[in-house]
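Once you've had a glance at the structure underneath, I'll fire off some questions.
The complex appears here without one of its protein chains, the remainder shown in place.
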Amino acid sequence: MSKMSMVQALNNALDMMMAENEKVYCLGEDIGWMGGDFGVTRGLYDKYGSERMRDTPLSESAIIGAAVGSAMVGMRPVAEIMFADFMGVCYDQLVNNAAKVHYMFDGQYKAPIVVRSACGGGFGGGPHHSQMIEGWFMNVPGMVIVAPSTPEDAKGLLIASIEDDNPILFLEHKALYSKKGEVPEGKYITPLRKARIAREGSDVTIVADTWMAHKSLAAAQMLAGEDISAEVIDLRTLRPWDQETVLDSVRKTRRAVVVSESPGTGGLSADVSAVIAEQAFGDLKAAVKRVTALDTPIPFSVKLEKIILPGEEDIIRAAQQVYKHS
Amino acid sequence: MSKMSMVQALNNALDMMMAENEKVYCLGEDIGWMGGDFGVTRGLYDKYGSERMRDTPLSESAIIGAAVGSAMVGMRPVAEIMFADFMGVCYDQLVNNAAKVHYMFDGQYKAPIVVRSACGGGFGGGPHHSQMIEGWFMNVPGMVIVAPSTPEDAKGLLIASIEDDNPILFLEHKALYSKKGEVPEGKYITPLRKARIAREGSDVTIVADTWMAHKSLAAAQMLAGEDISAEVIDLRTLRPWDQETVLDSVRKTRRAVVVSESPGTGGLSADVSAVIAEQAFGDLKAAVKRVTALDTPIPFSVKLEKIILPGEEDIIRAAQQVYKHS
Amino acid sequence: MMDISSELYLKMYCDMLHVRKFEQALEREFKLGNVPGMLHTGIGQEATMVAVAHSLRTTDGLFPDHRSHGLLFLKGTPGERIMAELFGKATGVCSGKGGSLHSADKSVNNFGDNAVEGSFMVTALGVGLGWQMQGSDALVAVMLGDGTAGEGAWHESLNLAAAWKLPVLYCCVNNGYAISTPVGKSHATGDLYKFAAAYDMPSVQVDGNDLLAAYEATQKAVEHIRAGKGPYFIEYMTWRWQGLFMGEFREKEEVRYWKEEHEPIKLAGEDMVQKGIATIELLKKIENEVQEEIERWVTFAKQSPDPDPLKATTNVYIGWEVETR
Partner (left out) sequence: MMDISSELYLKMYCDMLHVRKFEQALEREFKLGNVPGMLHTGIGQEATMVAVAHSLRTTDGLFPDHRSHGLLFLKGTPGERIMAELFGKATGVCSGKGGSLHSADKSVNNFGDNAVEGSFMVTALGVGLGWQMQGSDALVAVMLGDGTAGEGAWHESLNLAAAWKLPVLYCCVNNGYAISTPVGKSHATGDLYKFAAAYDMPSVQVDGNDLLAAYEATQKAVEHIRAGKGPYFIEYMTWRWQGLFMGEFREKEEVRYWKEEHEPIKLAGEDMVQKGIATIELLKKIENEVQEEIERWVTFAKQSPDPDPLKATTNVYIGWEVETR
């Protein structure tokens, strides 16, 4: 174990996988010599060279296209899209090709790509540098979406993603890049499609992801002071998400709050809320409550952004409400 | 009133709006001289000329970009994306620009564009010509999604969309293009954000859209034979959808089935199901049930496609289940 | 003009006929309702397809486009499996899940069409890159229509292929129209090779209905790429017979020129007869044999079973199954 930031943990995972398997290579804008906009690939260029640490032009479609094509002939590309907001530009490549290659050719080809990208708001990045974009892909069969919230999981999930044979969007929250945590040495895997119970509790289940998992834990701490015992679940894989762990928890606590940094209309939070209400209908003591971003783009002003993004207090209030109204 | 197909009704609406307002113009691939892949713009080129009926190259980003830019300087563009599946290529233009222009510049500009597109499956179009794509946009604030299911609504909704000041995706289901119905003469508006109660009933509410509204009506007919009285709601506007009409109905019937041609993970059906369960929790006698496409891309074989798309029998079975389990 | 053996010439002629007869049979079956979905045929473009097919090795990659049915079997896949795929049958090369617009065959390095026009231009970069990194001398050919040149992926693909000297052969099939839109109307120029020339790669225009000229140009391109010199662009000038769903839309004289005067199969046949490589009787015999073979493929497709219902939900993800109803 050693203490490191999520950036370091991700770097460690990439380094390990590139050392182990020469089919693994990285491509993206400024990921080579510079080491990436957030430093995740720092040092790898010196170690693995320009062939395996490929600087690309600003061509997101070509980045994903090249990743998918090379994966179809046996490579294991790790592509970086600098900010997740830019995935709009290569959306077709992800949705109509990467996600469908395996199915439409009935299993002949596969597209084991990992697309790393920095997501999320809270730093005044404005409307095109702050979005959570899992909602863009939730309704897309064939796609897998992974989003770590701790350095330990970041390393384990990235290794698992590179080894997995499906196309994976790997979302790294900017607010968590420099947050430190204990990370095991050596190679290990954090399983995909398996949520993490970040905190056990008995009165209400809070389902969250990435940054919001942290806010939810803080909220749970406060709730404990009011004798509300909250169980916090960090989804880790957002599509397909771990229904079993969530439903088991809700059947125990009989109350659920779903927290998401994305807008409340459509998207992940709606899916989680719907599945809970559909599958655990008889067990629920109160309606599921969602705590999400407001239905707006993300404003530049940090003050305004704070208003539209969900906060700790919003989670606390929601948990209190489901607890008291039942 | 006169009986016409949805294609004719849409054509009629475009004709009327172009005659009335010279700022209205159309652009897209083969929409001019040829009259569009499905004939929706037929005859308009002869009437309004090549300036206002603009054939474009295969450049979906440029089509949406040109639409948005011209809307920002006062035009009222009606763009056509030949098949909705191709919106992946211009996704960035829609999501990061059209949907955000008004907000990010704090109201200075607006982007009153209508993007017409043929959607939906059932004809062996394969993975890139058959998708319902509202799920790609459900989590995108600023976007409006409209989808008619009758010729009458097609005309009224298209007129309303052209007159509306927001960016609108106007989804036309291929299975309904040639279906005929009574259409009022002259100009009229079918209100946006207002669902249609396609059939009244008292035992279960079936919420559906476009093609599925027809399948739901057929299912309701069958259910009536078993003394289950189904109310069928055709959403018409899919984002933001009409919560009031749906919730009023569910509070009355106390049971809900949500039908969607899109995959069940994420997307519109999840949002509708979640909101019903959250808002009408105390009124529900049974868990909401969803009838959706399976979580797969769309296969070419018509036989396989039939398996993955939701059918009338699936809707009947779901309604029977929520009715009996309560 | 290139010198090729009589044997090769005859083989290529025979292959052009395969393409022609395949498409004609397909049109017939489509009208009878036996072929689902949409249909785009490559009639008129046979010389271009055969020139490309004969320049590629099995180990080379191919991204066919929506008019490339002929290339699908010319690349090496048994024709009946292509026909069956277009009929949506279990015996099809993708078990009926891909159809006309998505018929891939990994065993011969056919990467399948992507029905979002232009999109696979960037996928091809990856295939070339992967092979380059693996030290292979294989190249990848991409078929693309003139209309497809409107897509942004065009630029990203040409730019990166040139910057990274990737082994990509761009086969631009300029048949004059994108659906109803003339190439010169929708683009800054109707001579598309001029676009590509800006990307620091050889870019040529060739008569796509002149089999030997098309073959020679393609051979030269393949040599260049195989030598590690990077991508190459060829614009094949040709014409598609297929009109619009409402019928023929082009000028009478234009139609006559392409269908009667500058028709690739007729031109090659006449040339062979003139050169003494074949007699009219031999050509007729070949044609009959090809016709019979194609009908066998059709029969195979027709008699093949529909896909197993289980196929509907298999191969979405690797490692787990999606829910069924």
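We call the chains A, B and C, going by the order they appear; numbering starts again at 1 in every chain.
As a working rule, contacts are C-beta pairs under 8 Å (C-beta built on N, C-alpha and C of every residue); 3 or more make two chains touch, one makes a residue touch a chain.
Since we're looking at a predicted model, the values are computed, not measured.
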Result, missing-chain neighbours among shown chains, is A, B, C
Of the residues listed, B:T41, B:N96, B:S262 or B:T296, which one is in contact with the missing chain? B:N96
With the full complex in mind, choose from C:Y9, C:Y199, C:Y215 or C:W239 the residue touching the hidden chain. C:Y199
Among B:C26, B:L44, B:A62 or B:M87, single out the residue that touches the unshown chain. B:A62
Using the touch rule from the top, list residues of chain B that touch the missing partner. 25, 51, 56-57, 59, 61-62, 64-75, 77, 92-93, 96-97, 102-110, 112, 141-142, 144, 164-166, 193
So that we can see where the missing chain sits, which residues of chain A does it touch? 29-30, 33-34, 37, 55-62, 85-86, 88-89, 123-129, 294-297, 299-305, 307-308, 314
In the full complex, which residues of chain C touch the absent chain? 150-156, 158-159, 162-163, 185-189, 194-195, 197-201
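As a working rule, only the chains that are shown with their structure count from here on.
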With centres defined as the mean of C-alpha atoms, identify the chain lying farthest from chain C. A
Return the distance between the CA-based centres of chain B and chain C, expressed in whole Å. 36
Going by residue number, chain B touches two or more other chains at 85-86, 88-89, 126-128, 294-297, 299-300
Numbers and ranges of chain C residues touching at least 2 other chains: 94, 97-98, 102, 114, 116, 119, 152, 311, 316, 322
